[in-house]
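All protein chains but one are shown in place.
Now for chain A:
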Amino acid sequence: MELIEAIVLAVLAASTPLLLAATGELVTERSGVLNLGVEGMMIVGAACGFGGAWLTGSIFIGALFGIVAGTLMSLVFALMALGLAVNQVATGLALTILGVGLSGLIGAGFVGERITPAMHLYIPGLTDIPLIGRVLFGEDAFVYFSLALIVGVWLFLYRTRAGLILRACGDNHVSAHALGYPVLRIRTFAVMFGGACAGLAGAYLPLAYTPFFIPGMTAGRGWIALALVVFSSWRPGRLVIGAYLFGAVTILQLHAQGWGVGIPSQFMSALPYLATVIVLVLLSRARTGGSTAPAALGTVFVPDR
């Protein structure tokens, strides 16, 4: 029983950065913008988040630093891809390369330092409930925030007028423009939201997961978040399933190795990717029968005046 609890706790921690980054990218892509710079925004968020927490001693301020850093990075993207209508794929890739270099520069001063990681919540009574207490009420605040955020995004996209307009920009920017909506401004906000989430996701790593900063510590999680958005067919519900499934299989394959199940470890390491792709593809085929990508995803829009 204790082992199950330990596994679930590890899964929550491993899935949270993926869910946070993917949530932001989902909103960005729903507005019709493909930002491949998630990894770059994450790693800068990690460097600045750690720096903030290290300088001030506050995890909360660290998280804010991460959010601001991710947002600033996304503004660079917005300026190029939206303002100057540069190719989005190229700009996004460039943003990742920029982010990896920049984070090394920012982080150079505090490589090797350590901080006290984010506290785990403790609510007397609730956290003490056997088995579910620590899972539901005893993780760090980021874990619960990421879940609240995706619920909020779902409500926003499907239950508010603003969400409808954002989706309209993503599906047909010409019509949205003709109806008088400021497509580029809306997309800029969506890109900034994506940057803020990626920055927070990056900051989660040094603030709660492994409380130190090392260049390159995101180790490809931004790319996984991007893939999750595609495989979830741009739906928040499936995104949660995908992120937790990926986290769960990642942790379980490590445990399976420890138990000595005898399956080659190379295959086990590939399992999270395989399992997530298969499940999400099955899900999307069962319901809608095909992709539901925003129709204007990745296309450049220059308003005619």
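Quick note on the criterion: a residue touches a chain if its C-beta (ideal position, glycine included) is under 8 Å from a C-beta of that chain, and two chains touch if they have at least 3 such contacts; residues count from 1.
Here, contacts and distances are computed from a predicted model.
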Absent chain [UniProt protein name; select from "Carbon-monoxide dehydrogenase medium subunit", "Homoserine O-succinyltransferase", "Glycolate oxidase iron-sulfur subunit" or "BMP family ABC transporter substrate-binding protein"]: "BMP family ABC transporter substrate-binding protein"
Contacting the left-out chain in the complete assembly, out of A:Gly133, A:Gly163 or A:Pro215: A:Pro215
Candidate in contact with the missing chain, chosen from A:Ala14, A:Leu102 or A:Ala168: A:Ala14
Candidate in contact with the missing chain, chosen from A:Gly92, A:Gly107 or A:Gly138: A:Gly107
Residues of chain A in contact with the chain not shown: 3, 6-7, 10, 14, 17, 104, 107-108, 111-112, 114, 117, 205, 209-212, 214-217, 219-221, 250-251, 254-255, 257-260, 262, 264-266, 268-269
